[in-house]
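Dumping the structure here so I can ask a few things about it.
With one protein chain withheld, the remaining protein chains of the complex are depicted in position.
Note that the chains are named A, B and C in the order they appear, and that numbering of residues resets to 1 at the start of each chain.
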Amino acid sequence: MNTHKRIRDYNITIGSLKPGKLNAISDVAGVRIGHLTSSDGPIQTGVTAVIPSDENLFENKLLAGVHVFNGFGKSTGLIQIEELGTLETPIILTNTLSVGTAYDALVRHMLKDNPTIGGKYGTVNPVICECNDGYLNDIRGLHVKHEDIYSAIEKADTTFAEGAVGAGRGMSCFQLKGGIGTSSRLIQIGDETYVLGSLVLSNFGRKDNFVINGQTIGKSIASQAKQEEKGSIIMIIATDLPLSVNELKRIARRSSIGLSRVGGYMGNGSGEIAIAFSTANTYPLRPNDPFMTIKSLHQNHIDKVFQAVGESIEESVLNSMIASDEVTGHKGHYRDSLKNWIHLVK
Amino acid sequence: MNTHKRIRDYNITIGSLKPGKLNAISDVAGVRIGHLTSSDGPIQTGVTAVIPSDENLFENKLLAGVHVFNGFGKSTGLIQIEELGTLETPIILTNTLSVGTAYDALVRHMLKDNPTIGGKYGTVNPVICECNDGYLNDIRGLHVKHEDIYSAIEKADTTFAEGAVGAGRGMSCFQLKGGIGTSSRLIQIGDETYVLGSLVLSNFGRKDNFVINGQTIGKSIASQAKQEEKGSIIMIIATDLPLSVNELKRIARRSSIGLSRVGGYMGNGSGEIAIAFSTANTYPLRPNDPFMTIKSLHQNHIDKVFQAVGESIEESVLNSMIASDEVTGHKGHYRDSLKNWIHLVK
Amino acid sequence: MNTHKRIRDYNITIGSLKPGKLNAISDVAGVRIGHLTSSDGPIQTGVTAVIPSDENLFENKLLAGVHVFNGFGKSTGLIQIEELGTLETPIILTNTLSVGTAYDALVRHMLKDNPTIGGKYGTVNPVICECNDGYLNDIRGLHVKHEDIYSAIEKADTTFAEGAVGAGRGMSCFQLKGGIGTSSRLIQIGDETYVLGSLVLSNFGRKDNFVINGQTIGKSIASQAKQEEKGSIIMIIATDLPLSVNELKRIARRSSIGLSRVGGYMGNGSGEIAIAFSTANTYPLRPNDPFMTIKSLHQNHIDKVFQAVGESIEESVLNSMIASDEVTGHKGHYRDSLKNWIHLVK
Partner (left out) sequence: MNTHKRIRDYNITIGSLKPGKLNAISDVAGVRIGHLTSSDGPIQTGVTAVIPSDENLFENKLLAGVHVFNGFGKSTGLIQIEELGTLETPIILTNTLSVGTAYDALVRHMLKDNPTIGGKYGTVNPVICECNDGYLNDIRGLHVKHEDIYSAIEKADTTFAEGAVGAGRGMSCFQLKGGIGTSSRLIQIGDETYVLGSLVLSNFGRKDNFVINGQTIGKSIASQAKQEEKGSIIMIIATDLPLSVNELKRIARRSSIGLSRVGGYMGNGSGEIAIAFSTANTYPLRPNDPFMTIKSLHQNHIDKVFQAVGESIEESVLNSMIASDEVTGHKGHYRDSLKNWIHLVK
């Protein structure tokens, strides 16, 4: 998977719950991640595809919930998830100005596999999430192409890179290099063990606020020019725990806990969005029976899940940073790597 | 403007408030509408552009509010309007699967006029709204092109066609032909007269529920096959009344009144979305002063505005139908025109 | 039940679905309604209790959803229903300034039956809904007493009066006498028949907007002084259909359809609130198993339920008016009865 060291490799352990086997969102069976990275001088951008299940998602939708902490963002598809509580496409991450291209490419990808779309069963709800990578990337150049989206989808695997890859290529976090990070947590309910994983696209935060595991490390980092918090973060949460739509919304909302613990301030210009889905129930396009049976967790037990979300998001953000090398891009803009400063952690 | 007769031309008067000079959304100074229509056998689709002001919108944003009645829809840009209360691009209407193309084209249009986008002042929030025209249009063919969006923007004028034009080309309403409709209402506050106008993209409703001015006419209409309510409606409301963001949200929500009066049922698959904006205040990208002064209506007087919204939306829906000719399109699907049944109104 | 005639007794049939046996919310097994009416000169007020099930509700909660159309209202308990999707107390309706007394009385009622409240299982979420009866009732006199709430709960039955009774005693609707109304609709799903019922506390609307079954009757009604729309409506929807929390929210939202059809305009000062609950699943306080199984309707079939809500609310409002006699109250204020004008309906 990663050739880069991850935050645990530096003996930094976030929270008290155990991670899954890969310590990645792909610990949830069926979830795969693919990247397409574009890195060429001023072009520092890309695409990351989150494939939520091995099945035809349009035919076998998953239950999902969304939370928008700060709606300074351009993601698509969230309104329908909020209304219906279902996810019916892969989730594509890319830069803000390429959302249209990604939407169009995802439509074409879905049409190819689903002759029913556009007919009796209506259209399809493409979910595209974005952050603004305009500091390192020539975002006005609109360098993401249709093939990049197809390619990210095709490459999707349970093992995948973190850091300055895919949609994360041009992103910044706490004025250091940010990007793609992941982690997971095991949740014990009765005799059964479930897993919850998260993947973030990190592009937010001011250096001075940066916290690692409770230590305010930001002010000790010498490098970097000052900058407004104008970024964003996309947080994707997957689990094999049976959860209702209402519970998935509540879980999405708890991702803010992990975010605050690393020093997130929800700045005015920082779009912060979380999508949570469960693979435990499917919602068929063409049901045999008018009634469905949804298995879900009684809310007396949900605090464990909230804790898992907080821990997983916190570790995912740190992984997105520690796995990133330095990047120089558009107009010679430069982002240092957390690797160069991690020794400051006591 | 229209060569087609409008609902008032049949002596049907909706509500008690007077319309503006054009009885159109373009009675609000600065608002212009442009269409690009594609009609060729199975291709029955198009683009409608709503230009909210004559100024550079990205530099001089307008206050805006949104209401989502039923989020079974794929419109983009609504989350940021909800968060910030500002509108910074034209609003593009098109078919559901062409949202990506429209988003990309609107990004390119905005980049051309605004060198600041993508730099210090962040990205841009393109607002694209859609309905599913898959009954009359070969929607899977993805026939909307970038040039169609540019063309609709360029053609925008204060006089414009209604009915089976622009984004409305392939739309259906109460199983008759729907599409683009508009109307306006004058609002007297003290000694001043203000105007509120609306434009709808109508694509909803079952024939049996159709009501004209309180008369349940739908069941008397002989034509048309049965069909589920799987449509949508987009409602754009403009006014020169000074209103706060909170008031614009409340006004957007009142559009449901007009909708219910024509027989709308907010069906499961019917995405119903309203966007309201006021041209009376501008929100500058680069303010001279950290503080702003927003003029708004005291809510003791807002009931008049609610009434105007209800009446204007009701009349806009009827105009969208009565101005439409019959259309035969994709797979030979056919929609009759309300013109052929309007004589049933007593 | 009623000694008063109901709207169907005048050969006015709303919609196309059949009502249940009682044409009342109590057609849903387990649902009972009780009134306490206070009528004495300037005192024209009261309490209505909605008992959602025969079981201990705190131990066996029901799934519920809420929709607030216009939040100009003081109801309590809605935030927790929105968060958790459960209803754990009866719903008490009364006048606005008596909400505190009703809250306190409902707390005392719940404490009596539930020794667990206040201990390990937390507190209780009392649901109190209200309208302002200050036109007919000396609302500043705070005439509702604790005993009135206990009494309404005790009297609850499957047969109950409509009109100027209970919380509806002092309410006005379209400047005529409003109050308590109910109705129900049968919903056929496969081989099974389910029932959905509603109960409204009607206190809204301007005479000129009043519509009966598509006929704008309001302007033909000679009586009544002019008045701002400063009322409210509370709409309680019950069903034995298995529905998820998300579906119950969507159903609550559709009550606006019935409201619009009688001429509701959602005025600035009119708090409009709907609560929907299903008796088909229970959510135990102390579950045996950490997981639950919730039966719900596939949304492909939900349009039938939306239609039932719209029809039932429309008929409930009309029943609330037609079952009311004239009332003279506080300061000699007078409300005429719809009975005196129903002959105008053609």
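General observations
Criterion: a contact is a pair of C-beta atoms (placed from the backbone, for glycine too) under 8 Å apart; a residue touches a chain by one contact, two chains touch by 3 or more.
Everything numeric in this text was worked out from a predicted model, so none of it was measured.
In the full assembly, the chain not pictured is in contact with A, B, C, by the touch criterion defined above. Within the whole complex, the absent chain has one touching residue among C:Ile7, C:Val99, C:Ala156 or C:Ala308, and that is C:Val99. Of A:Thr96, A:Ser198 or A:Gln299, it is A:Gln299 that touches the chain left out of the display. Within the set C:Phe72, C:Tyr194 or C:Tyr283, the residue that contacts the chain not displayed is C:Phe72. Contact with the chain not shown here comes from a single listed residue; of C:Ala24, C:Leu93 or C:Ile139, that residue is C:Ile139. Across the interface with the omitted chain, chain B contributes residues 83-85, 189-190, 242, 244-246, 250, 283-284, 287, 289-301.
By the touch criterion stated above, the residues of chain A touching the omitted chain are 69-70, 211, 214-216, 228-229, 250, 253-254, 256-257, 259-261, 264-268, 299-300, 302-303, 306-307, 310.
The chain not displayed touches chain C at residues 68, 70-80, 82-84, 96-97, 99-108, 111, 117-119, 122-126, 132, 134, 139-140, 142, 230, 269, 271.
Quick note on the criterion: only the chains that are shown with their structure count from here on.
Central chain assignment: B. Criterion: smallest distance from chain C-alpha mean to the mean of all protein C-alpha atoms. Rounded to a whole number, the gap between the C-alpha centres of chain A and chain C is 43 angstrom. Once the centre of each chain is set as its mean CA position, chain A and chain B turn out to be 34 Å apart.
Along chain C, residues 250, 299-300 each make contact with two or more other chains.
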